[in-house]
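And now, chain A:
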Amino acid sequence: MNDAPVLITGGRVVDPSRGLDQGLDVLLRDGVVARVDERIAAPKGATVVDAEGLVVAPGFVDLHVHLREPGYEYKETIATGTAAAAAGGFTTVCSMANTSPVVDDAATASFVVRRIRETALVRVFPIGAVSKGLEGKELAEIGLMKAEGIVAVSDDGRPIASGLLMRRALEYASMFDLPVVVHEEDPSLVAGGVMNEGWASTRLGLPGWPAVAESSMVARDVELAALTGARLHVAHVSTRGSLAAVRRARAEGVRVSCEVTPHHLTLTDEDVARSAYDTRFKMNPPLRDEADRAALVEALADGTIDCVATDHAPHHDDEKAMEFAAAPFGVTGLETALAVLVDSFVATRLLPLTRLVEVLSTAPARLFGLPYGTLAEGAAGDVVLFSTDRWTTFSSFRSRSRNSPWADRTLRGRVERTFVRGREVYAAGGPGVVTPASA
Partner candidate 1 sequence: MGEAAGTYKKVRLIDATGMQRIFARMARELVETVGGAETFALVGIRTRGVPLAQRLALEVERADGTRPPVGLLDITLYRDDLSTVASSPVLKRTEISFPVEAKTIVLCDDVLFTGRTVRAAIDAILDFGRPRRILLAVLVDRGRRELPIEAQFVGKRVSTSATEIVSVTFRETDGHDDVWLLDREAARPVRKRKAAPKGDGPRKGAPARRAAGPEASPAPRRKAAAGAPRRKAPRSGPKRRS
Partner candidate 2 sequence: MTRRPDAPSEPLASFAKKDLVDIGSLTRPEIQLVLDTAESMREINQRTIKKVPTLRGKLVANLFFEASTRTRFSFEIAERRLSADSISFSAAGSSVSKGETLLDTARNLMAMKPDAIVIRHQASGAPHFLARNLPCAVVNAGDGTHAHPTQALLDAFTMRRAKGRLEGLRVAICGDVLHSRVARSNVELLTKVGAEVTLAGPRTLLPVAVERTGARVVTRIEDAVDGADVVMMLRVQKERGGGLGFPNDREYFELFGLTPERRRLAKKDAIVMHPGPMNRGVEIDSSVADGPDSVILDQVEAGVAVRMAVLYLLIGASGDE
């Protein structure tokens, strides 16, 4: 922590944790936010970063990423995944447990925490499995993993089909105040579906994954959350029905939160049809219809949806270069999230900038009880600088995989610099290392 202080000058500071949105300077020193003020004189030896025309915000927090290590290092590693996070303005990510081996016991959690300490470029908090081997039968070592540092439990990638196991998971996790993150799908209704069931799936002749297979499970789980008083976090909501169930439960005081991905906010099953079976448009839950998409945007604006999470799910080109039904579900998202949201919602004024920063940073940090997502003095020196005017072309990725629907597309919005603990981990156009600003 002996890095030179960093003074970020002339930027528009947006910090929803304190209701700030004004031109201010930010001084990072000793890994924390030392001062936020109108004019700060550069301390001796400080690196000065000119943020004129840029937004300065608390670093983004992603509650839902797949870093694939251990076991699938050919898709992604903690090192490459966090490099991608830094490039996307994310300073904290929570990694899902569906690695190989699954993070379902203390030993594996401990190993992952050590790998994070050794190789991660941004902060990473592991999420432990709910059930052993994600099999949905017996509880994983939730208590022991909590001691190793997990921040939530989830069988993400797989649903918890058994209502009984779900009830036990909620009861058990609540003792440790860990949220249970649920991937909602009723496997008997999904029945092999590979895209949203609707007019597009009918035309493409692909097995449909009906919206009700998600919302019926959300309805069950909010009831169980009500019964147990535990914290339920619904991952990647994608349907109107799920939103209705969440709204209803929340009105009754149930402790339920939910997230949405940038792709469900911006793409639909018609994009699958237009792409003519491009597997970069295949993910789980699938892209829904336009009515669902519009409802998600509305719910993000009105607060029904708490935050945005990318569900960054890297896959190797060889795995995706397949017939649509045979290819794995999943798209990458860390590097594209900001530009996708700025391009679709900020540039078009559908979402205020402060809400954008809130759903990417302040809100998710609060949901998992993480002390980030704020530029309060003394808080972690995790900061992102981004532009809402400049364009990004996604021709290359820091992620080891490039299974993104936005690969080779150009969008408005660009992450310029990312700082973690007061140290620069990403600068647009440059290597993600500390570079003295030319000021």
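In picking the candidates, the idea was that all candidates are chains of the complex that A comes from, given by their letters.
Methods note: contacts are C-beta pairs under 8 Å (C-beta built on N, C-alpha and C of every residue); 3 or more make two chains touch, one makes a residue touch a chain; residues count from 1.
Everything numeric in this text was worked out from a predicted model, so none of it was measured.
Trainee: Out of the numbered options 1 or 2, which touches chain A in the complex?
Mentor: It is candidate 2 that touches chain A.
Trainee: Can you tell me which positions in chain A touch candidate 2 when the two form their complex?
Mentor: By the definition above, chain A touches candidate 2 via 197-199, 201-208, 276-277, 318, 321-326.
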